[in-house]
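Inspection log for the structure reproduced underneath, given as structure tokens.
A single protein chain has been omitted from the complex, and every remaining protein chain is retained in its original position.
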Amino acid sequence: MKLKAFLLSFIILMLIWLLLTGTFDLPMLLTGAISAAIISLILCSRCTIFKGLKLTPAAFFYTIVYLFVFLYELIRSNLDVARRVLSPSLPINPGIVDVKTRLKSPMARMILTNSITLTPGTLTVDIEDDTLFIHWIDVSSEDREEATKKIVNRFENIISKIYD
Amino acid sequence: METLQTIGAFVVLAGSIFIFLGALGLVRMPDVYNRIQAGTKASTLGTLLTLVGLIMIMPAWWNKFLLLAIFVIITNPVSSHVLARASHAAKIRLSKKTVTDHYETYKKEKEEKAHGVKS
Partner (left out) sequence: MIDTILMISLGFIGLAMLLTLFRFIKGPSVSDRVVSFDILTISSLALISILALNFGRVIYMDVALVYGLLSFLGVIIVARYLEKGI
């Protein structure tokens, strides 16, 4: 468990270093590897954020699917908000509703809330156990089940395949 | 090559229009939560589109543009969520158009419960 977290954070830091420098020179690679190893040792030797991550080909496949679903939702809802901003009467109907999530691991919850926040029209205000409080620009139903179905489910179904 | 660069330039233009719309939303919306909604996220998509277009124009620099895009995607939702929660904690009012506020009722219930245990 410990080794998995260390290796994952090392790989992520190394990828960032490669993107930042953009070369494969030996001195640069060595510098990056040493710094990444030290940072992972200090910060991630007993961190829990990778708990529940599945490392299977299916999970990898669903990560790609998730990226495309996310991009589609991002563009679609951005166009929706642009329409609202441009129309002269400002047709908004805001409010804060609460929804439930069935995801357990902290990283999965972080991905879910970040996705909800990044698609316009919904903004995560707080999370308390398994209840998310969401500011919604166009409240169509105050009921918890209805709101859960409308906001959370489209992302949750895919994330639950990547994380336990 | 030339056509790809032209398409990239138009993608950059679309991104800058989204940034402009975000700023317009920031001016027009009635309260701070709606401003966060309209502002931060439209400009996030705008910046992403700009970076994608720049990658099309200048493929040699793809690593820096991609790093900036990942950085923007990860940090922006975090900062907008933190701002929204801080505004609610600082008791900044929601606009008059607001329909419902379940968060406020939840906070009140929690406070009453804590009070009851104490007394």
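Side notes on the structure shown:
As written, the chain order gives the labels A and B, with residue 1 at the start of each chain.
To be clear about the criterion, contacts are C-beta pairs under 8 Å (C-beta built on N, C-alpha and C of every residue); 3 or more make two chains touch, one makes a residue touch a chain.
Bear in mind the structure is a predicted one, so any value in this text is a computation, not a measurement.
Touch, as defined at the top, links the missing chain to these shown chains in the whole complex: B. Contact between subunit B and the unshown chain involves residues 5-6, 8-10, 12-13, 15-17, 19-20, 22-24, 26-27, 32, 35-36, 39-40, 43-44, 46-47, 50-51, 54, 57-58, 61, 64-65, 67-68, 71-72, 75-76, 78-80, 82-83, 85-87, 89-90, 92.
In the analysis below, only the chains that are shown with their structure count from here on.
If you average the CA atoms of subunit A and of subunit B, the two centres end up 14 Å from each other. Here subunit B touches subunit A in the complex through residues 18, 21, 24-25, 28-31, 33-34, 36-38, 41-42, 44-45, 63-64, 66-67, 73-74, 76-78, 80-81, 84-85, 88, 94-95, 97-104, 106, going by the rule given at the top. Within the complex formed with subunit B, the subunit A residues making contact are 16, 18-20, 22, 74-75, 78, 81-82, 84-86, 90, 92-98, 113-115, 117-121, 123-126, 128, 131, 133, 135, 137, 139, 142.
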